[in-house]
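Missing here: one protein chain of the complex. Every other protein chain is in place.
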């Protein structure tokens, strides 16, 4: 039957469901077009489930395009907290005529499909799906005849239908909408009306023929909903960032834009003056140049970018390494190589960032897994950068940066900012000598002074060319060796300063090692391995490069370690291979996922069980 | 005794030498200031020894500066062909007052020192050296009173003194000078006169008190003297380069400048029109952009640069990888990180080049060891680039590029140029279909067409964003996988196309693995290990990355493989670690040298014997 | 060719309009860039240039997506952000028989691409260089670009504080040899300007004000459609007389009110003077006009500058007539004797 011909009556018809209900364990996919305003409806859905205390996660899959192209929103609710992406869709909301057929075709038999009967789509509806048709467009039109408004409201109508089908609490939907539209009461009322339309239509016409249901839980106390980019922005603002140089690039743009908003809100003094300076640069080379110039002059400076920007920063990154200038670079990774898939997620820049720049350069990286950690690590990044006098790359990804995450609320950082080894005039008076690049403390980290320091010993000359411990130009082999070996030593010291890994080690032979957003799927993955294949695996989450010594120790305790990488080449595994003692290498296996979609547990479970011969 | 006070009489005084002569086994170091014109004298010296059939090598150690700073020229003659740099100086020619004291202080007792008694240098002469003083400046003044000319001729006077001391054939010196000054007969005569002055003075005043001597051999038949950069330039010109985009940077500048000269000489048609186009770009980003644009349009295009330029090319290098566009990039490596030591040599860009650009990018590299191979590999690079549709990086270094090398003469390349898989209109007529990124042949390498092809199927759209096998824009996971996995496959195929390693395998347990210019010191190093420590080591010279399968096989046959790297981090060892089966990793050891000077055998011998416990 | 003949179904190359089209646009509906695309299609069609003799090049941005939407039968290369000019230069060097058209944005060319833009103007690389100028970064959702006017408002209501870059003034200053400003809402003039650009040999720079209907089309923006429509001042009226069309005698203009600029392929642009006394072959007049326009905040369109006797980059390189890319081996590999001679000299 062609969709065009479906009668309202037929849409909810059939036997009412009589099996076991599937409570708080399902995934929804909403197919729309981008620019159609479905984001609000999806957020209301997410917020409603969140407010009902059920663990939930939502992810946008959107095109690199401004308007009119297909977009999907996937939502996962799970009582055990497995809120990562799930490959299988339990409930499809089909709103986009362009992708209607392929969306429908992609589903497993028995999937629930809620669709818009007002769509003009040729072709047959599958009869092995559980179908619910609703005239979304018409219902939205009943709320407002305005064409533009109607388009937006159409999305709210499906929230109404879902409210009925899943058993969402209308009071929570109501609250979520009011929150979403904040001060705009009229808009909120219209949207609520649209939801009601959908709800009432569904109540009247749809016989519930599936088991998907929500039940209130109490899992979200003390939690917030936030995008990772906003979290990182808050982290920077609460940890003393003063200088931002940047150039827009998806998916990092919103990190800087949020930083600017928070700065304006939180960092303007009573006289209206700002404790920060932000400049939109002409490109990434200039952006990182500003960061390095500011870091050299003593400021906490940052930029945010993605792969192409990182590549462009390569020359400057080598300058910072060799001249030992601090700075923080948020790399919100997207799919490469080259422009790649700018609106898809990956962890593909580890190798190129670790070795960013020619000639024996090495860089420091942090790997936040969720908004809370993005907030915390933004702080650690500034501390580390100033402590180590290096650039610190915070390796976010699009999934973390641009999706809404349910996260633990952030804890106020009350440790003082670590401004590193900076000598004031008074210090110099006391010490009586200063050699910018000398290892005084035996940790490979020298002391520095800031421009403006009037002590006669303070001024030194910084150069990316060869220099000796006193910062004088030198091409002497022994001077070169001294600086280079001290830099190696500094990176060894860094192992003690970077965030320790998190692990759960029950003494199993097998372990999984993951980092960043992959973590979200790991509990579920380990659960699947245990439940379905009897494989008990320990777990370690790497949080920084260079690796803490405990990463080595963890691997040493295991026989086989599956390294989860969201890239083609197993880049974390490669970095581990280069870092571990040679006799540990045979332990490492790769479990890869690299198609641009957020990681799902099943992919990793499959990769591991196959290698375990199950 | 202060140098100022030395009397001519004292300079050659003492007992005549009566021990065994040291024939054709010594190193000379000439200390001058750059911009002082000593280069001609040094070349005459080199050429004279070469013409006497004795294996010889010369290396310049010069500052990153235009004039006035200390420069050293080291020359090594060795009957067994060990012409790499030697740490110990046998004969020092001290012409630079600025470094006189440190140069003198650095020598082992018993070293011969020929010095300019006209220098105004405070301090004492060492009495444990074999001293020969000659009033070089005064003697030069006798040839020409012109101040500027005198300065230049001073250098020729020491050639004269050395002619006496070493027993060079004056007829060969004469020939070498005439060749050096080509058409400028007057200049040649003046220089010959200066040499004679030095010779006669030495004959009259210097009693030979050392054993260093030259004896005619017959080792240089069929050999030439040339800088590696000129060799690579010739390779490009004889292998069909048509487009050059470049930006000057030491030590790559002379590669392009030589290319331009040879092109002008060899590639202008009778009507005066050129079969090439060279543009000096505004920076390295533009230079590589021109190469990629030209490669895309079907030309053999190249650029040459060094570390900082490579870093700047990073973004574009990823574009070429993902869009599969050919091009050749000569990376004449210098010491990094950052600006580093721009006039010193290193092999420090392997890791950053292999992983140049973000997001799972990989690049192809070739490692020429000497001018002959620079010539040959320039050709292979173009063939490979077009065959693989990739950038190919020819990893030269400053030592190879800017020093004069004695090299086998180049062999005319008579294989036709391999222009790769390009489909003409006729091909398309025949085949009837064209998918730009489809793996038709199962080797991972697709076919391409060139702009201008009028066949209706020919045109396609090239983009650095996601695309499918038909070159259409796509964000689909399966399309992304297809292209990325095919690219991996292509790199596997590349193993069969790249130059095979060279090895000498006598079934020993221990082996040395080196690449590029390190090769020059390896015969001597193996000789030292054998003679002095009884260590017999096989040898493999890697010539390309990705590695040929025979590299794996060679390593598999050995117990311990010492990887020689001219960088701090053992970058070749790291690349091997990432490529070899895990159980082979424990075999690899590093033997490192990274102080900016050309590799000497002793450093590696020491590194190996220490690790072998000897 | 604004002075065009009766409707026809094929052009002088025997091709139909369809042969000049591209894939359907995926830009926002109403985007100015699509209007430019249409005139590019018309221009190549009108001039009867074979699409496969064209190479399309672009950077990154909404504007840079355009080449997908025209001339399907031409090879296209959508490169990296801001680096279209170097790709175009490489293409020109490799195959100077190709007609090169580059499409870029104000962010692509006046921010990250400034260096390549500047040096391409200087070199006079033979190409049509179109900048679809909307004063914002469209693809990254509406940040000010360097061409945003001082005081122009963002969608969020913030005023731009920076002085704008005047792309045309820069191009003229730097040595571009055909510099014009168009408006995507003025298709007739735009078509003529593009036709002239194609007929010109050297860098033909077209700064086309092309409103971003999604992020920069609001009240307070000086790059909105409404603002541009209201403020556009054509400095003259233009016709292109293509080299293959007999010159018609037109008598309706006062003497002295008309002049012609002869282009390289034999076509010429006929300029009907309007209000201002202005000679587009004078570099200093053109620059003065730009300064004045900036001071008076005027939006001028038309041909600002044309210099038809300056050598372009490729002519200066004096290359052989055939494309370098596909010369046969024997023309790009010197003889064995040549190598032997060099070897002998080095022995």
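We call the chains A, B and C, going by the order they appear; numbering starts again at 1 in every chain.
Quick note on the criterion: contacts are C-beta pairs under 8 Å (C-beta built on N, C-alpha and C of every residue); 3 or more make two chains touch, one makes a residue touch a chain.
Remember, predicted model here, so these are calculated numbers, not experimental data.
Novice: Looking at the whole complex, which of B:155, B:205 or B:253 touches the chain that is not displayed?
Specialist: Of all options in B:155, B:205 or B:253, contact with the hidden chain holds for B:253.
Novice: Quick one: say which of A:53, A:70, A:228 or A:289 touches the chain that got left out.
Specialist: A:289
Novice: Please pick, from C:112, C:228, C:271 or C:319, the residue that touches the omitted chain in the full complex.
Specialist: C:112
Novice: For the chain left off this view, which of B:117, B:339 or B:548 is in contact with it?
Specialist: Selected residue, touching the omitted chain: B:339.
Novice: Which listed residue, B:66, B:147 or B:426, touches the chain dropped from view?
Specialist: With B:66, B:147 or B:426 as choices, the missing chain is touched by B:66.
Novice: Mind listing the chain A residues that contact the chain we can't see here?
Specialist: 222-226, 234, 237-243, 245, 266-267, 269, 272-279, 281-283, 285-301, 315-316, 319, 323, 409-410, 412-414, 416-417, 449-454, 456, 458-465, 473
Novice: List the chain B residues touching the unshown chain?
Specialist: 35, 64-69, 247-250, 253, 280, 282-284, 308, 338-339
Novice: Can you name the residues of chain C that touch the chain not displayed here?
Specialist: These residues touch the chain not displayed: 111-115, 118-119, 122-124, 146, 161-163, 165-166, 169-170, 173-175, 283-284, 287-288, 291-292, 295, 316.
To be clear about the criterion, only the chains that are shown with their structure count from here on.
Novice: More C-beta contacts across B-C or across A-C?
Specialist: Answer by contact count: B-C.
Novice: Where in chain B do residues touch at least two different other chains?
Specialist: Each of 315, 319, 323, 463-465 in chain B touches at least two other chains.
Novice: Would you pick out the residues of chain C that each touch at least 2 other chains?
Specialist: Chain C, residues with two or more chain partners: 80.
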